[in-house]
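The complex is shown incomplete by one protein chain, all other protein chains being positioned as in the whole.
And now, chain A:
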Amino acid sequence: MKRFSILLLIAALLAATSLGCTQDSAGSDAEEVVAGFIYVGPVNDGGYTTAHDNGRIYLEERLGDKVKTIYKENVPEEKGEVVKVIREMVDQGANIIFTTSFGHMDGTLEAAKEFPKVQFAHCSGYQTAENMTNYFGRMYEARYLSGIVAGLKTESNKIAYVGAFPIPEVIRGINAFTLGVKSVNPDAEVHVRWTNTWYDPAAEKAAADALLAEGSDVTSQHQDSTATMIAAQENGVFSIGYNVSAAESVPDAYITAPMWNWGIYYADAVQDVIDGTWTNTPYWEGMDSGIVYLDELTGLAPENASDEVGKAQQEIISGNFKVFAGEIKDQDGEVRVKDGDELSDEELLSFDWFVEGVVGRIPSN
């Protein structure tokens, strides 16, 4: 009897932990397109997933009754998990499913084979199939602008950059940022620290603390939490954020942030599904489309930042200026992009070297 009641209690405890299920955001209605979103984090992480979820809300606002959205948070970057969630969503009538994290790629590809009638769009990856595409934005353009702000702001000429993983996307961002810094402040250096995680506030803060102890007075980040900015605020210095505005959560440090407006893509893609014009052509647009942009500068921005950023922004949007156009030297001072040349998209997608001005190295596993 005693044994049995123990088992029961343990079972009850276990059951209590397995909470959570897919959430509907609107009532169901026939004839509408159902768009599913698979998120790697919680919708209110104040960062990456929040930005995607804002895109979902933008999509709902723009297309109104024509679309119903469903989403699932905290989906691990494991093939089996992704496929499982996709099956659930297809059961709920999803016509198009957006998987929003790099690690969701393999699962998406497998599910795309299983459900040929459903369209799939995977964020930040490189796989495609008949019914699967990938999408991303040229975030590096907005990062270049944020670099201008940091370059003008720094007094110690040391800028901290907390990076997640040494992969092309992050390296590209660091390089663009550094080029932006250098364009207004040739003496400044960008010091990089890797955390090996997209989202772990404690690790991000420890990395930022280390950089600040070495004398940086402006931080930037390719991380999904606000921890780097919190570290900056505690040290009385300033921060460039990422993904969403931190003007309210870190008011004494936040200057601006390169941001996403995923909704631009989501609304177009779903409209294409409605019109029957959806194709699997990969989407990689820049600042001119509106999918990436620099947040409004706060009062902490240096005086001339607004002008400098405005000028560069116009040049980028009009196509007169390319961030990765020569001449660009690498860390060893060797010219990697000649004057008049520019890096191709393929080279950008496999970036594995740092430009001059970056202090830090890319680990070779």
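Just so we're on the same page, a residue touches a chain if its C-beta (ideal position, glycine included) is under 8 Å from a C-beta of that chain, and two chains touch if they have at least 3 such contacts; residues count from 1.
Operating definition for what follows: contacts and distances are computed from a predicted model.
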Protein name as given in UniProt for the chain not displayed, "Cell division protein FtsQ", "ABC transporter permease", "Putative phosphoesterase" or "Cellulase": "ABC transporter permease"
Identified contact with the non-displayed chain, of A:Asn54, A:Ser225 or A:Gln313: A:Ser225
Among A:Phe120, A:Tyr140, A:Phe177 or A:Tyr199, residue touching the chain not depicted: A:Tyr199
Touch criterion as defined above, residue of A:Gly46, A:Gly137, A:Gly180 or A:Gly263 at the omitted chain: A:Gly46
Chain A residues that touch the omitted chain in the full complex: 2, 5-6, 9-10, 13-14, 16-20, 41-42, 44-47, 50, 74, 191, 193-196, 199-207, 209-210, 213-214, 225-227, 230, 248-249, 360-361, 363, 365
